[in-house]
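Every protein chain of the complex appears in place save one, which is left out.
Presenting chain A:
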Amino acid sequence: MNPVLTMDSATLSPIHLFLQADWVVKGVMIGLLLASIWTWALIVAFWRRIGKTRKGMTRFERDFWKAEDIDVFYKAEGENDLPSARVFAAGVTEWRRSTAGGTIDKSGTRERLATTMGAAVAGEIDKLSDRLNVLATVGSVAPFVGLFGTVWGIMRSFTSIAAAQNTSLAVVAPGIAEALFATAIGLFAAIPAVIAYNRFSHGINRIEASLNRFADGFHTTLSRQLDGSR
């Protein structure tokens, strides 16, 4: 390991900084780079999924409240992949099971309907928010990992100062630059992750709220049907 590293403007490019770094710092950099890539992949995926979900739900609920006959609507939309469609399907399935017999226990049916649809809402939200924790983890841990790489790299450059018996900036600067590069990558991964986590958890909360509203509305409709049917 040559303690005296040559310094010109080209060495400030990320590739050179990476190649000059210690293997620990290299490992930190690679890990953070992968984290960053995965973060952005999740960001894109969530963006698409949440946007599509919300748009589909809006359309589905509009169609639902316009529908004349629930059974007909269920035939048309029952196989839909939207969360609200799943909640709707769960409610309809439970309704059919509860009303299949001769005698109908009204309060028991209401309770079952509420439970079933609540469970369906929770399941859909779980599915939606899957991997959101990855963003949270990257957002909180990446700066520390980068800081670790920086501390390690700075320790190494101090060692090279000691080895070269020379404190001139030309000896110190490359090591510190490559060390700071680790923190830069850590922040580069963490900042979008934190922003995306907050943004998407907010979006999922809104989806959950609207799903609950839809479930409550559907439950109300079924409950009224239960009273009117007898």
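Everything below uses one rule, namely that contacts are C-beta pairs under 8 Å (C-beta built on N, C-alpha and C of every residue); 3 or more make two chains touch, one makes a residue touch a chain; residues count from 1.
Keep this in mind: contacts and distances are computed from a predicted model.
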From "NADH-quinone oxidoreductase subunit M", "Cell division and transport-associated protein TolA", "Extracellular solute-binding protein" or "PadR family transcriptional regulator", the hidden chain's UniProt protein name: "Cell division and transport-associated protein TolA"
Absent-chain contact - pick from A:21, A:42, A:57 or A:87: A:42
Contact footprint on chain A, counting only the chain that is left out: 9-10, 12-16, 33, 36-49, 52, 131
